[in-house]
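Here the complex is missing a single protein chain, while all its other protein chains stay put.
Showing chain A:
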Amino acid sequence: MTAVEWTFQVLGTAVVVSPAILIAVLGLTSLVGRPLSESSVARLTQAAVLFSLTPAVAILVMMLALGTRYVPIEWGDWVTIPEQEFHFHLKFVFDRLSIPFVILSCVLCGVVGSFTRRYLHREEGYSRFFLYYAVFFTGMVTSSLAGTIETLFVGWEMVGLSSALLVAYFDQHENPVRSGQRVWSIYRLSDAAFLIAAISIHHMTGEGDFGGLMSSGIWPEGTAAVTPQQALFVGTLLLIAAAGKSALFPFSGWLPRAMEGPTPSSAIFYGALSVHLGVYLLLRVSPLLEVSLVLQCLVIGLGVVSALSGALMSRVQHDVKVSLAYASLTQVGIIVVEIGFGLKYLALIHIIGHACMRTMQLLRAPTLLRDYQTMENALGSRLPASQSRFGTWVPVGVQRWCYRYGFDRGFMDIALDRWIVAPFMVLFQQFDVWERWTTDKISREPSRESDAIELHPEDSERAA
């Protein structure tokens, strides 16, 4: 190994290891019941971000100086069964796609971490927030740099879990928790699609390495070594996974619910990073999209529908964070369209610009309302509402329908609840009824003692 390669290896390892150390420290201290002080947590977080960001920037500088476009960091096989050619390879890749995304992740995580230090000062869940934040940060860095689809899945899962738990951050209230559950449910289903796609890729190419999938060239110039049918199958699964993670149509319903979490998490997850992870995945496998025209059309169609829906919905929300979230969806939809048309660099630049702007908007949102009120108090009247000239040209009937569509959030939640959740629940509740009937018959008496449980036994203070 040459000195340059060795330097790359050390720096690349530092980028990935630093967030993992943060999780280990915050997690272990919580587990053994010795939580750190607020200032220690904040300092550790800042140090972790810095020790991740600085090596990432150093790698970028070195790559620019040396004219290198592709730096793989090999950690070897995490698990291997050589005889069966099964291996879980830990490989991280620094290339034109991952470098901007990982630097973006570090910068925005750093900004939001710094903001949160003051925003959640003396909050009861301060340490909990930063533990979830550490899981998220590690997940983002892992996903950004993943050189194999399995490694990307590991990071993807970590981002999903931390997102759901942070939505439910205000855990003494029911609504945030319900929202967290909703986010998790959508994520799990999209994760299932991702996992199936990962296994399919493994079977098609014999390995999960992105280099194996894009058999020639490095991003963005690779060509996928699969047939159009295979590309359509795997690509559709990945599209479902991306749609779930990026809240694209028809999974957008969780996006406003996700705003139940504290503002910093809303900013970093749903304004900036997490919501772009799905489109990042599409960018990463973009050579796969180029193999199948049908798949490209699907991607463009999904992007268009999502962008239009987001635009309609963001206009009629009464909550600033929700409105911004739907505005994000519009932009994400447009990014998906760009990816569908093969405009990869444009999509990447769009992601970076949009993520930065939206983070700042969301962090500013709580104070913005107060500023509006101050201005209105000074004026003595409401500020004039802006009116769209285009809106006046649209027939009243269409306007009303659009309003209702936006107000009901595209009917997506209603449709998912009515057509997927409700039939599922009814079916399994019916199975439950049959089981009860059978056990009652065999027992010749009511067989379920659990029917008599108290709803809130803890309130009776009979605890041991």
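As a convention for this text, a contact is a pair of C-beta atoms (placed from the backbone, for glycine too) under 8 Å apart; a residue touches a chain by one contact, two chains touch by 3 or more; residues count from 1.
One rule holds for everything that comes next: contacts and distances are computed from a predicted model.
Engineer: Mind telling me which option in "Thiosulfate-binding protein SoxY", "Transketolase", "NAD(P)H-quinone oxidoreductase chain 4 1" or "Type I-U CRISPR-associated protein Cas5/Cas6" is what UniProt lists for the chain we can't see?
Structural biologist: The record for the missing subunit names the protein "NAD(P)H-quinone oxidoreductase chain 4 1".
Engineer: Who touches the missing chain here, A:A192, A:I218 or A:V320?
Structural biologist: Selected residue, touching the omitted chain: A:A192.
Engineer: Can you say which of A:L31, A:A65 or A:L383 touches the chain missing from this structure?
Structural biologist: A:L31
Engineer: Going by the touch rule given at the top, which residues of chain A touch the chain that is not shown?
Structural biologist: 30-31, 33, 77-81, 83-86, 88, 150, 153-154, 157-158, 161, 164, 168, 171-174, 177, 180-181, 184-185, 188-189, 191-192, 195-196, 199, 202-206, 424-425, 427-429, 431-432, 435, 438-439, 442-445, 447-450, 453-459, 461-464
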